Structures are given as C-alpha cells and as structure tokens.
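Yeah, one chain of the complex is gone here, protein chain that is, but the others are all in their spots.
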C-alpha cells in the first residue's frame, strides 16, 4: 500500500511521535510506503510529497512541532479543492491519507470522506482537548504542564509582593487548559469560555480573600473567556497603531478591571505559543505513539472514515463523523472540583 | 460528621493533594471535621489522631510525600487489629475513614469493611498503576516522567560512547512504568513481569541492532521482570557481606548477562526512590484532587464501601471489593505498540 | 549579638536561601539572635520585627520569593527615614542589619552606612545581574533558565509555522538575561539596552535569513531595549482605556514593526514575572547560601559597610561603596559571541 500523511492546523507536541509511529509500523512491519505532505492540506493541493523512511523519522519522538510543517489551509474553501485532492491521490497512487488535525482540519476530512469518497483516517490533535469522541488529545497535558509550571513560579513572587497575578492561557472555545492548570496550580479563580464571568463577582471574591488575610491571588483566564454582557467598564479595546487587535487579550482586560475596582497591584502573564511548543511530556508521547500505530493499522485494514480515540485506557476506532459532531466542553463536575479551592 | 483519613503503603506523589481536597471540601463546604492518622494503619491502631484544618493543608498541593506519613503496617495481621480499629473510631467518634492506599492497604480496608463493618471509603494510590477498577492512579505519570527524563538523558551519552544502557525502573508486579517510560523514551527493549524474558533473545536482538549499524541500545527493565527459567548464566546472586540481598536487582543481572554474552560495554542506572518522590506532575495533582473531593462527597453521602475511580474522563464510585479483586497488568495491545519501536 | 535582616526591591529566587543561611550559621554556630523585618525597609521604618529561628527557616531553601516579603520603600525619601531606622535599631538593640537588595536598596544602604553610621552588611540580589563588584548575582541564572526553556519551546512551533517569534525578557538597564538566554536558546537576533537597535537593520537581517532558506526566526528583546532615535514607524504607543501604559512593551512594538516591514507572521511572548518566581536552580541556591553565610560571618566580625561578592570561585567582602558605584553592563566580548550565531 501507499499511504499519505499530513498534519494540519496549529502545531501540537506529539505530532512527530504520530508520524514516527505511522512510518515505523507502516514501513517496518507492514512494508507499506508512507508519503508526507508538507504544510497540511496545502501540500496535498500542490500534490507535492516526499517518501518518509525510518531514517527520516529517527530522533524525532521527543521533538515538538511537526517535521512536515503545517498550515491552516482549508481545502473545502478552494474552488476546485476536492478535485485537486483526488488528483493528488491519483498522481501518487495513494490508497488513502492519514490526517492529523483539530476540529477544523478533521471537519474538512470528514466532508472529503463522506461526501467525496476520499479514503481518510483521522488522528485527533489539539492542545485544547476539545474533540468529543476521545477522552484526551495528545499535546493537552504538555500545555497544562507548561502553564502549571508558570503558575507555580508566579505563586512565590505574588506572595512576596502582595499582588494579583493574572495568567492568560490558551483555549479559545473550551477551558480545559485553564481548569487543569488552575486546579493543578492552586488558582484562586478560573475564567473559561463555558462560564461567562461577572467581573464584579470576581472582584467581590478577591476582596473577600484579602478581608480574610490572604495577601495575594492567582487568576487564570482562558483566552476565550467572555464577560457577561454589559458587566465590563472597558467598553471596547483600543487597536494598535496599525489598526490591528494585537493588544486585546482578555487577560489584559481582566487585569485592568481588577486594578481599577479593587486598587491592588495586578500583573499579567501571557504565555502564548510557549504552551504549544517544545518537548511533549511522556504521557503525550505515549498517546501519540498509540494513535499513530492505530492509524496505520486502520489504513492497513482499509477501515477508512474512522478516527483514533482514547476510551478509558484503550485506543479505539470511532467514525470520523462522530468525532467532529460537537466540541467537547469542560464539564460541570470538573469545574466544581476546581472551584472548591477558590476559597 | 467526623471523618478520619490515612495514607498507607509506599508514598506516592499526589497524596497531599488528596488530603488537601478532603479537608478543603470537608471543612469549608460541608463543615465536617477531618482527622488525620499518622503512619497509615499504625496511627489508627494507636488511636492517635490530629484535627486537620484548611490552614494545615495550605501550600501542600505540589509537595510530594504525605504530611501524614505512612507505614506498611497491616492491621489484619495484628491479633486484635480489628478491635483496636473499631475502638479508635469509637474513641474519636468518627463516622468513617478515608483510606488512601495500594493493593495491600486497600485489601485490608476491604476486609475491614465487608467482614467487620468498618465504614471506609478507598482512594487508590500507587505509582505502579496496577489497581484494576480505575483507568489510572495518580503518581504513576509522575514516576513515568522521572523515568523518561532519565532515559532521555542516557540516550545522548549512550550514543557518544557506543554503549548499552540498562535502566531499572519500579514495578514489582506490573510493568506499567517500564512500558510507558520505555515507549516515551524510545527504548530498544523493555522487560516486564508480565512477559518472562529469554536473555538470549534479548542479546540476539541487540546483536542485530549492531549488525545494522546502530551503535547503542537502551534496555528498560522493570524491577519485577523475570527470566524464563533456566535461561540465565548467573545461577544465583551473591549476598552482601551482611547477608542481605541488596546487591541483586534484575537490572544488574541483565547487564552482566549482556556484557558477558555480547561483549559490549554496559552501564546500569537504578533510579530507585527518585521515582516516587517529589512534586507530582499537574495531571497527577488534578487526578488526586478529583479523587479527594469525590472521597469526601462519598463519605458525606454515607456511601461507605466504595472506592474512587477514573473511568474515561469521569470520576466514579466503584465497590471497594471490585477494586482489589485482581491487579491490573499491562495489556498486550500496549506492549505491542511499544515493541514496534524495538527495531 | 542581635542582628536584623531584610529583603528589599523585586523578589528574586534565592532570597530564602540567604535568610536560611544567616539564621543557621548565626543562631546554631554563633548563638547570635537574628530578627527579620517584613516588607523591606518598610519593616524597619515601622520598627516591627520577628525573631527568626532554625525552625522557621526549615524547608525554604528551594522556595522562591522571600518569607520576609519585600517592598520598594526607599527610607532615604522619607522625611525622617534615617532617624526612624536608627530608632528601630535602638529599640530592638540590634548590632546591625544585613540588607539583601539590588542597586536601589543597596544605594540606600550605602548612604545609611557612610553618611549616617548605620552598621550594615549588603548582599547583592537581582535577577538582572547588573551589580558591579560581583561576578554574578543569584537569581540571574534561574531567570535565564526560565527564559531559555521558553525559547527552546518556541523553536519547534516557530519552525512548524514559518513564523517570527519575539520573546520579551526582563532587563531594564542591562541585557544580561537577554544575551544569556538568547545565546543559550539559539536566538537569531538579540536586542539589549546597551546597544540601541535600528529596526531596519533587524529586518534586513531577517530578510537575509529568509533569502537563504531559513523559514523562521527567534528575536529576543530585553524589556529595556531602545531603538535608535527616529527609526521606528510607531511614533508613540497608545495608552490603555484607563490612561495607563500597560500595553506598551518594546516586545509588542518590535513585533509590529517587523510584521509591517517584512510581512511575515509575528508572535510575541512576554514572560514577565514567571522569570523572577519559583524554585532557584541549584547554582543559585549555592551562591545564595554562600552569600548568606559570608554575610553573617562579616556581621560576627563587625565588618560593617561591606558587601558579599563572588570573585572567580571565591566569596569575598567588598566595600559597599564600590558595589553601587555603577551598574554592570553586558560587555562587548559576550555580545559578540552571541552575535556569531545570528547568521
């Protein structure tokens, strides 16, 4: 067999472990040929590929990023995207493609498969952990590790200076990183997209803390956290001198509101891309390796239209359709556990 | 309510997070009183306890070990153990006890509950990850992290010197740490209790690697790994000068056999207690905090005879009986994934 | 003897190691009494102190921050500051004070000693490493470690997305952290206060990199980096909606200019207080412990008006006057070494 592989969307620690697993099992065990596309769907649209060998995937298990590069190119928004993809498979005589991606990339993959008959195996990939169908995605716990280490460090400096520390972490649609890192880092408040916040409630809580002798607070904010409408004093946020929105950041806004309302010194840390780069933690290397070997097994058996998923402690195949049905949000049980420690 | 808590068996990163969660939710949310026993069952036998407060559990979330101390005391092997435990509950007017422990401690707990009516909630705790009923135990991924970091470091030195590196990791009855750390660290061979090894097969494999140009190998050995009977040249292992068995260690034995059989330089690293000490990784702090809050919820609702368990991404209560039925061993699917990379 | 100790200015990993060393050697070896002031000079002005014991300093060696708290209070700017300090020494019958601080705190200490006869021992403390008289200050290498780990992580994500990554690190007057972390992290450009930058030169260099096939760049910017006058397109930076300067940040400005001039995607990471918090690396714990024991030795011998300093591999006493003469800037040799790798 001849099988393609691509990595799309934002990069994520563990992608290289998937690629390595696909190649090692595909080439060494099954004697298939594996071809990589550079830059996600862009590589497929351009029909440019390179054969991947065991040699090329040596020493990449612990490396962040993706040796194939990635892009946010959406093949379905190109006028002749579907044709070009089919053509590419034809030209390179590929039996199918393994697609590693988040909700966006997998939605395209799902359409391509169900509507256009393209043989695809999906591998879920997002540090945000918001893909339904699987208990966890690789990269997520690595992001949590980076964010928690930052919160751990902020604790001692917050304490020494009697400050409020606001930490903005990734999570545009779901607050998984915020809740995990906040719970693990002993945060005093966690703001997530799933639960619109009333800034005055937040301030009341912080005032209560100071009233009972605590001299500092850690507030973790997911980048996608939203205020209850009409509750912020900052009506809208200024553009940068070139008209861009760079400055925004809900973290900065929350910080300003707190500073204005309770008059304490507030400092903001915006971790940004540090959370998605670098060495995956071992748990993510294991999960990614398991996903990769399962993906090539599925391709080998011709079970197209499926996605690899972690269910309890087993790796299973689920229909690609199911995987992209709806994003997985933080459930109430978990948020409540985290809020026990806000006191 | 008045609720006791103890930590028994080997210590494990995350125990303090459990204690903190039980106290925070027990005292702050439910206004119960929580009492800690020092040194596991020993503290109960001695009926010595101290009241735990929010203040006493502040700042312990990220600390390894257990502020309550632990011991391997088995109350069932004491002639009047059951009576003394009941007496202790009486004296301190406790409604029940939350018991954090591994297979040993929980077996005692199970007997105490089912046979003698002691009201107990179990919290599974072992870095070995060998408790059935739960997908994972906290402490496990921390041990994997420590072991994998060591393997990562050994890679570069092994490569520079053309050596075989043998790494002995924890895991007396189950090879979870070995398989996870070996898979995550790119090990070339993993020996675990579940799969008795033939040293000659191991050496054949290593010779093959050298024959194909690889200049070094990493062999991960669980401390409980066992040879196929009669396959080792070392018939028995020497005692130390005081007649103790300290020197043994299957890691040393494997190293000697390899050195003798294929004549390469072999170095051994025995990580030992470093694997069970120190700061729990964030994933373990989260799991332990969730177990702790669930445990006090169960006690609050009077659901004695249950154990907290992770099932998929939810925390559930399972019968204590079920939990200790049989140890959870490494399944074949996972070991096969790991062996894909032995090539 | 009765000796006071305070920590002033920004907090810094290693301060607790100094306090612990002063107390352990002061109390256990010399049987002196040691008293801590809370909140830097503020505590002295308020004449509030607490006796420090071996017990109180147990377990703090590896903890960031300072158990004494700190503040930026400058006693010399208070109308009766000097009198209140002398009075405080009188009231508590102190033989002298050990003052841990950066350039600001030590300048006040120097004036108090030379002009007003207050018996003081200085301990240099700044993550910025800009105190003359000593080879290094503790906290510096910890900040470098945090910053470098972030840069290491950004490398892989930058590579996967063909982006320019701008990392703003601490260093208001001196670029030590930027140069060390940039050199250690393989930065392609490092901007520091000592060397005003021409943004067009920076862009020319980045364009050259892309012209020779490199697909990403890492630009490290010290927070105190300054442009050559008149070279930026952004004339001034917008205030936040409450009229504060929060948004600024030379990192953001550099990013905007690069994005505008060469049209590549640029991402900014502002590490902020993460750099000054958390566990000191071992090298800093050692240096801080050596400074602390030397400080109490000097107090014991009555050598007031001195500061502890690292010279080569020895700890020496230097006149306090010398220490605050001039800030230590990045020397050309070091910057040139870093620039070898900008290619």
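Order of writing sets the labels: A, B and C. Residues in every chain begin at 1.
Please note the rule applied: a contact is a pair of C-beta atoms (placed from the backbone, for glycine too) under 8 Å apart; a residue touches a chain by one contact, two chains touch by 3 or more.
Please read all numbers here as calculations on a predicted model, not as lab measurements.
Participant: The chain left out here touches which displayed chains?
Facilitator: Hidden chain, whole complex, touched shown chains: B, C.
Participant: Hey, which of B:113, B:155, B:195 or B:328 is the one touching the hidden chain?
Facilitator: Looking across B:113, B:155, B:195 or B:328, the contact with the absent chain belongs to B:155.
Participant: Who touches the missing chain here, B:1, B:270 or B:329?
Facilitator: Candidates B:1, B:270 or B:329; residue touching the omitted chain: B:270.
Participant: If the hidden chain were put back, which of C:184, C:262 or C:318 would touch it?
Facilitator: For the chain that is not drawn, the touching residue is C:184.
Participant: Extract the touching residues of subunit B with respect to the undisplayed chain.
Facilitator: On the side of subunit B, residues 10-11, 13, 15, 63-66, 69-71, 146, 149-150, 152-162, 165, 234-235, 237-242, 244, 246-247, 252, 255-256, 259-260, 267-274, 276-279 touch the unshown chain.
Participant: Against the chain that's been left off, what residues of subunit C make contact? List them.
Facilitator: Touching the chain left out of view, subunit C contributes residues 21, 24-25, 28-29, 54, 61-62, 135-136, 141, 144-145, 148, 152, 180-181, 183-186, 281-283, 285-286, 289-290, 293, 311-315, 331, 333-334, 337, 340-341, 343.
In the analysis below, only the chains that are shown with their structure count from here on.
Participant: Taking chains as nodes and touches as edges, what kind of graph is this: line, ring, star, complete or other?
Facilitator: line
Participant: Could you grab the centroid distance between subunit A and subunit B? Build each centroid from C-alpha atoms only and quote it in angstrom.
Facilitator: Each chain reduced to its C-alpha mean, subunit A and subunit B end up 30 Å apart.
Participant: Please compute the C-alpha centroid of subunit B, do the same for subunit C, then give the distance between them in whole Å.
Facilitator: Their C-alpha centroids are separated by 41 Å.
Participant: Subunit A to subunit C: how many Å between their CA centres?
Facilitator: Here subunit A and subunit C have centroids separated by 34 Å.
Participant: In subunit B, which residues are in touch with two or more of the other chains?
Facilitator: Subunit B, residues with two or more chain partners: not present.
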